[in-house]
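Okay, here's the structure, questions in a sec.
Yeah, one chain of the complex is gone here, protein chain that is, but the others are all in their spots.
Right, subunit A next:
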Amino acid sequence: MAGLTRTAGAFTVTPHKISVCILLQLYAPSAQMSLPFPFSSVSQHNRLGLYLLSLTKSCDDIFEPKLEDLLNQLREVGEDMDAWLTDHLTNRFSSLTSPDDLLNFFNDMRGILGSVDSGAAQDDQIILDPSSNLGMFVRRCILAFNLLSFEGVCHLFTSIEVYCREAHSSSAQYDASNDNLESLIQHDQMDMEKYIMDKATEEIELQKNASGSVPFHLHTPEALFKVTEGLLVTRKEKSRTNMKKTEATPLACASSSTADDTLVDESLFLRTNYQIQGCLMEQADAIETHGSSLSSSSIESFLQKLQNLAPELHRVHFLRYLNKLHSDDYFAALDNLLRYFDYSAGTEGFDLVPPSAGCSMYGRYEIALLCLGMMHFRFGHPNLALEVLTEAVRVSQQLSNDTCLAYTLAAMSNLLSEMGIASTTSVLGSSYSPGTSTASSLSVQQRVYILLKESLRRADSLKLRRLVASNHLAMAKFELMHVQRPLLSFGPKASMRHKTCPVSVCKEIRLGAHLISDFSAESSTMTIDGSLSSAWLKDLQKPWGQPVFSQESGSRKSSTFFQFCDHLVSIPGSVSQIIGASYLLRATSWELYGSAPMARMNTLVYATLFGDSSSSSDAELAYLKLIQHLALYKGYKDAFAALKIAEEKFLTVSKSKVLLLKLQLLHEHALHRGNLKLAQRMCNELGGLASTTMGVDMELKVEASLREARTLLAAKQYSQAANVAHSLFCTCHKFNLQIEKASVLLLLAEIHKKSGNAVLGLPYALASISFCQSFNLDLLKASATLTLAELWLGLGSNHAKRALDLLHGAFPMILGHGGLELRARAYIFEANCYLSDPSFSVSTDSDTVLDSLRQASDELQALEYHELAAEALYLMAMVYDKLGRLEEREEAAALFKKHITALENPQHEEPNMA
């Protein structure tokens, strides 16, 4: 802690800065320097100036480029005069043979600065304005150098040697024939130093002999440099820029490039706090964005290095905790979290939270509790997490740290809502009661609601914008899933009054997304120097580097554009993450409300705009949503193709849901094609997923048994299917999963319909409809209405009229938003209704029936839903028969036969997807 404040903002001279100074000398040669002016055109000169500007801007970056990188960049900038530039740079370095040379060098540097009163300068001389960006940089360098003690100068001198040597050795790696250099590689640092020293003394002797006329030339022949460089550069540059790409492959590259940066970089220069914090911030973002696909060991080695350099920088421990968290290493994560808070008392690194009075004395250990709670939550220890969070609430109340309290409450509500009521009641017995004292008697839902409200209120008054936004989103989620009033008298009778309110969901989401306008309005204090300045250089480099990797520019465009915008308006990643989450939530809510295009659009918006800045699990979710959409509306072929891509991209994400979706799709596919064995197997695998050791996931469990019931239904084992569905309904009721209840009821109705027991099915269908109404699940309601109509028809053909009316009421919804299967079912059912209606004559009105049947059979082809397709075709053939169109009848019949045989021999077409 103490170390942090000591020399914050210090500016130290490093070899890289000296290179920049040398280049500056070239850019604006002083009057007494006898260098030739090498620039052939003004634009060339300006180009160098622009490059230097970006270099000085980025010199606050934590990683300084190595000499080699700098030379490469120079080559790109310098065009035809590159050799001259690089030559000069390397020669200048090699002429620094003693600390005295350094002293002289900085004395010379003064010459390129114009003094305030130097009006007498010649016209053709370029003079740096001391208060310009470049001039400022030079002045800072000179000042920093003058402040150095002799020891400091010596250290600088040695680091320059290392700096130059690295460039040689790395270029030498590619040249095995050169004995001299090869031996260099084998030897280690120590030896190299000696070697250089020897060379230096040799050179001094030489100079003595030749009375200074022999310039000391770098020991690497220039030609060699050039040959090897070409290969090396492209590879490196590529991997570095790849980091920004959206596609699946570069993830590995990105990690390797960080490894490059850190592992190879022997002299990682350590600078001011700001830079380090910024760098750490970047790393943290990287850990979150890439999840466990980022190799944890490369980060680990980077952190190790950083820790060696700055043992008092405790933030490293936090980063390590994050890293371990994402690689699911419980013990190491716990250990590092505790270590971080023990050292820093929570006061280092959380600069974003405004310091409240008195916190310095006690530290901010409540934040430790908050983090610990969230960690336990992530590792699937909800009870422990709740204990810890309760303590966090207590401590932050005690220390009146409202900020932390607001966050803790939000975390708690999140925990409770994710966990369901499965295990909480006993734990919560003695714990927190916000505001009211009756908390212990409340249901978990109500408690979640109260916690959210409290958190939101505090966050609002404290102006914690991001928390406010995410609380709004959580609220939206809550409103989406829960009816406000107690759910005691829930049922068909009372249902009309208790409804979820889509308007408020919408309002909450909109409020959540307001965040972005807040951030672009205020001048942001949130960006961290380091990341910004490094971004500067990267962006500036782009146009020059373009030809090298033009082949991949197309795919990168959108993301880089937004990254660029990011830097311009400086929206922190976390903000764009929340905004992204709001789009995801929007998509989900539309999915539930039953508007497929809206859901799809929102997901697409998310995937294109926020895919880069989001955490990998969110991005995965978006992809999965899109795939699901594909499966429902375009058929399986496309869906499986998309799934393959997603699999490659997200398989490394911890708790990946890709596998789940794959099983779901395969199951669905198998059911449609009538391959019940495969369906059963998929079902079992789903059940296996549901009983993981990572804590019980209720959703997964419900999904598994729902599918089991459907498989049984398809196998015509009605009573068993009904049993499963019944117990599932009980589970849903117990855990208050209202939306799932609606679909289970529908399934029950379906089972009774299939078993020919229409009377029994009716109440289920009606109950399902009323559930759907109260939760505004329009699409589900439409499909329940369809089932209801089917049930009516099942009661006898005299109900055909009523059934048709029902169907027509639901038609707009079904045709507008329903998936292929639902639509086809509706069409077929419509035809069925007409045909069974005694007042309907086929011969006069055949087109109404035939049209829908044709439509249905087309859509079912895409789904490979043999059973329904056969039915449609059968009806078609019958109609044709009635009409006497024999040829068409035969055609339909043949197709019918094909489907029937396919249904009967499901194994025949091999299931290549599994």
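Brief remarks on what is shown
Quick note on the criterion: a contact is a pair of C-beta atoms (placed from the backbone, for glycine too) under 8 Å apart; a residue touches a chain by one contact, two chains touch by 3 or more; residues count from 1.
As a convention for this text, contacts and distances are computed from a predicted model.
Its record in UniProt calls the unshown chain "Cyclosome subunit 8", which is the match among "Nucleoporin SEH1", "Interleukin-6 receptor subunit beta", "Large ribosomal subunit protein mL43" or "Cyclosome subunit 8". Only one residue in the set A:160, A:303, A:319 or A:372 touches the chain that does not appear here, and it is A:372. Although one chain is not drawn, the whole complex shows that of A:111, A:130 or A:152 it is A:152 that touches it.
Touching the chain that is not shown, out of A:83, A:142 or A:338: A:338 (per the contact rule at the top).
Check A:398, A:727 or A:905 against the missing chain and you find that the one touching it is A:398. Taking the whole complex into account, subunit A touches the unshown chain at residues 1, 3-4, 6-8, 10, 149, 151-152, 155, 188-191, 193, 270, 272-273, 276, 308-313, 334, 338-339, 342-343, 345, 361-363, 365, 368-369, 372, 387-388, 391, 394-395, 398, 430.
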